[in-house]
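All protein chains but one are shown in place.
For clarity, chains are labelled A, B and C in written order, and residue numbers in each chain start from 1.
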Amino acid sequence: MTATTEAAPRRRLSLHTLGPVMALIALVILGASLNSNFLGAANLTNVLARSAFIGIIAVGMTFVITGGGIDLSVGSMAAFVAGVMILAMNALIPSLGIGVPLIAAGMAVALLAGLAAGLLNGVLIAKVGIEPFIVTLGAMGIYRSLTTWLADGGTLSLDFAARSFYRPVYYDGILGVAWPIIVFALVAIVGEIAMRKTPFGRHCAALGANEQVAKYSAVKVDRVRMATYVLLGGLVGLATIMYVPRLGSASGSTGVLWELEAIAAVIIGGTVLKGGFGRVWGTVVGVLILSLIDNILNLASIVSPYLNGTIQGVIVILAVVLQRQGKSAE
Amino acid sequence: MTATTEAAPRRRLSLHTLGPVMALIALVILGASLNSNFLGAANLTNVLARSAFIGIIAVGMTFVITGGGIDLSVGSMAAFVAGVMILAMNALIPSLGIGVPLIAAGMAVALLAGLAAGLLNGVLIAKVGIEPFIVTLGAMGIYRSLTTWLADGGTLSLDFAARSFYRPVYYDGILGVAWPIIVFALVAIVGEIAMRKTPFGRHCAALGANEQVAKYSAVKVDRVRMATYVLLGGLVGLATIMYVPRLGSASGSTGVLWELEAIAAVIIGGTVLKGGFGRVWGTVVGVLILSLIDNILNLASIVSPYLNGTIQGVIVILAVVLQRQGKSAE
Amino acid sequence: QETMTIGVAIPSATHGFMGGLNYHAQASIERLEATYPQLDFVLATAGDAGKMVNDIEDMVATRNIDALVVLPFESEPLTAPVQFVKEQGIWVTVVDRGLSVEGIEDLYVAGDNPGFGRTAGEYFAENLGEGDNIVVLRGIPTTLDNERVDAFTAVIEGSGINVLDMQHGNWNRDDAFNVMQDFLSKYDDIDAVWAADDDMAIGVLEAISQADRNEEMWVVGGAGMKEIIARIRDGDPMLPVNVTYPPAQIATAIELTALGLVSDTPVSGRFIIGSQLVTPENAESFYFPDSPF
């Protein structure tokens, strides 16, 4: 919320652009030097696959933030969508049996639930005109408590047989690349293209930069704004589709703090929090940075685990300092 | 992030101004109709006194947000300050004994720790130029984990005798008005005056409205921005001074989510999240609304406690809908 | 006949164990309300200590409670407020986490945290030997987590078992999954895992099976989640035993409190529900299919 809006980045290959990438590289080097297994396929697969949920959501968040909005509800929305998906699948087993139709039905439910939740946020924000912060803060509490209520305070678990059938969606993949990684990569690529090459991306940036100008330029401001939230909701649904096969369960504590992590990834990646400029590839880098910090802390065990949060915080700030240094040096 | 920036409120007595007040009145009527003890002195004292922590912090947050910033670290900063204060007081008991000097020393430590933490945030944001969201998100993790570390994973407790001596600072007061209520009221009044009647308040608004303009108008932009964070830090220290005698301890879970509650109170009160317009009295109303929701949920055990979050979320959104209705009807 | 009100203040259902606790609290309240029409209950759940104090204040100020059943979110901060409740002449039942001042409560019902760690530790000490490697997943950093872990380490000390690593899994499946994945990347030889909680055990098991190292190690969780109990009963080699820490203790506390209010039965005192070792042989008796936990 400093003067970043004014000086939207332009120069290529500047420190500002390279900042997050350099931070990422530094982390990789650090990890490799701490533990020889760090660069092993198994560990990289783990880290990337885990990043996928937050990553997919963060790509959607990039559009919301670029359009001048924010969404605090994604974490609890994910928990809610997962809960609904599990309940629906369990209910459908008698009629569909365990097999591809069941999985497909579950996926459809998740996507629809996500889109509907996003639409609700979008309508309240774009049509009714309430601050996104308030709408999504309220939604965060609502979904979180609905999930707890659905689970009767406990955990919603997918039927064991169904889960065994569904499990490969998280753990298997093509040519040794796990599905979540593939899906995340696809979402990131499509997102990057949508941001840079499509009218929608342009309109998001215009909306975030100056809503008046966008309106005077025949941009359907309300519709674009709503679309960003619907898109994010859909991506939350998609992330859930990847999440449920992993542990087969959802509870009130699923997805806690995902919203902050997603927003942090977006900002670390160079998107401007006040809107007007967004960078999907930067978000991907941001997500990887955050995942790697956790991974490295677990691999290193240098310090008291109580201090993990301190190290995380310091690294996050440093990653952004790198980036801003480039900027202020103009 | 919607069209709110353009049409920052000016007209007196409009629905926009009255929105939060009406929501507050509606809640009071609801509470009184649910339970005859609701309007009793004991309950009102409880509600007001417990609002004081968030309230004092939210007043500071109003300045930060008006100046175009945000601070996510206040909750964990409060935990950290409380921890430091407790450690300091315990350490000072041998030399100062239990009495007024000990309490005074503890208060001084809390205020200084708060100011220092605020200063650190302020320097990183205003001087180094990092996004406030990132700085304070990082700080949030850092203080939270430092508190856990100081407490060695458990709870830091004030010496029992010292606590008994200190306890009246929360529970007693003057003429039946508890100290936290008095302090909160003073902070709110001074804050309201500072916002409306002093150059500092104006400069905050100018900074949040348009940093360039403020800079060209000879406003010391960096200094004002830093001052908002320092002020907030100091108020976190002050809130802690009220908090410690209540619970006598601090741990990693102290003050969790206070930041969101404080920010929500500020926005519900009508301050514009993107900066440029702030209203301290609105924040006070916002804080009271949030406290009353909890209180009323306890008064009427109507629903499953799992759904409390849903009701809270819905009321928060409704309170702001009321406010926006007034606005869009222009 | 005069109605009497019992206030129940417990932490909210943020993880499996607390979910079970919430379930048992609500179930026993429903049951008691049906049995004793003269009893009213107020149930409040809190996400932090401050909110719990607020809830208790509200119960006293507006609901005129005659008895309070509280599972302190944290011991220290709840001590003074509960003491204040007691001073109003209200019956106080404390569950699970003791207050930091002795003798406030009329009735104390609790599980045994050190016992929980000790029982698990003893199993490890008996079944592993010199040079065997284990990793530990701890809960959310809290006093009770410390008590469990301290008791555990005290028991295995001197047994020659190496504790390779301890990290916080926060009683959360996803966190435990991530931590265990990283432990597996980091250590080539792990013989057993103490996951300290069944939610974490679920995540740990999944990480192990993904790494295809099922044969190599076994896992001990805790608190007796029904899925885990079922797998022990069915003889899962990865889950040899479990240690109980029954969430149903809240029901015991509420029921005893109610009994004390409506009858002359003396109920004050301390009830410590010991942590038991669940083995394939006795698992059936710990299996509650209706509980959400």
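Points to keep in mind about this one:
Everything that follows uses one rule, which is that contacts are C-beta pairs under 8 Å (C-beta built on N, C-alpha and C of every residue); 3 or more make two chains touch, one makes a residue touch a chain.
Quick note on the criterion: contacts and distances are computed from a predicted model.
The listed options are "Hydrogenase expression/formation protein HypE", "Cytochrome c oxidase subunit III", "ATP-binding cassette domain-containing protein" or "Inner-membrane translocator", and the UniProt record of the chain not shown names that protein "ATP-binding cassette domain-containing protein". Shown chains touched by the missing chain in the whole complex: A, B.
When the missing chain is restored to the complex, the residue among B:A209, B:A239 or B:L292 that touches it is B:A209. Considering A:G31, A:G276 or A:G313, the position touching the chain not shown turns out to be A:G276 (whole complex). Mapped onto chain A, the interface with the missing chain covers residues 5-8, 10, 193, 197-199, 202-203, 205-206, 209-210, 212-220, 276-277.
For chain B, the list of residues touching the undisplayed chain reads 5-8, 10, 193, 197-199, 202-203, 205-206, 208-210, 212-214, 216-219, 272, 276-277.
Criterion: only the chains that are shown with their structure count from here on.
Arrangement of the chains shown, judged by which pairs touch: all-to-all, with no pair of chains left without contact.
Chain A and chain C have centres, each the mean of its CA atoms, that are 33 Å apart.
For chain B, residues that reach two or more other chains under the stated contact definition are 148, 152-153, 304, 306, 308.
For chain C, residues touching at least two other chains, in rising order: 12-13, 22, 26, 141. Those residues of chain C that touch chain A in the complex are listed here as 12-16, 18-20, 22-23, 26, 138, 141, 165-168, 172-174, 177-179, 181-186, 199, 202-203, 206, 210-211, 227, 291-293.
Within the complex formed with chain A, the chain B residues making contact are 1-4, 6, 68-70, 72, 124-126, 128-135, 137-142, 144-146, 148-149, 152-153, 211-212, 225, 260, 263-264, 267-268, 273-275, 304, 306-310, 312-314, 316-317, 320-321, 324, 327-328.
Contact residues on chain B toward chain C in their complex (touch as defined above): 35, 37-38, 40, 42-43, 46, 50, 53, 148, 151-155, 157, 160, 163, 167, 243, 246-249, 251-257, 294-295, 298-299, 301, 304-306, 308.
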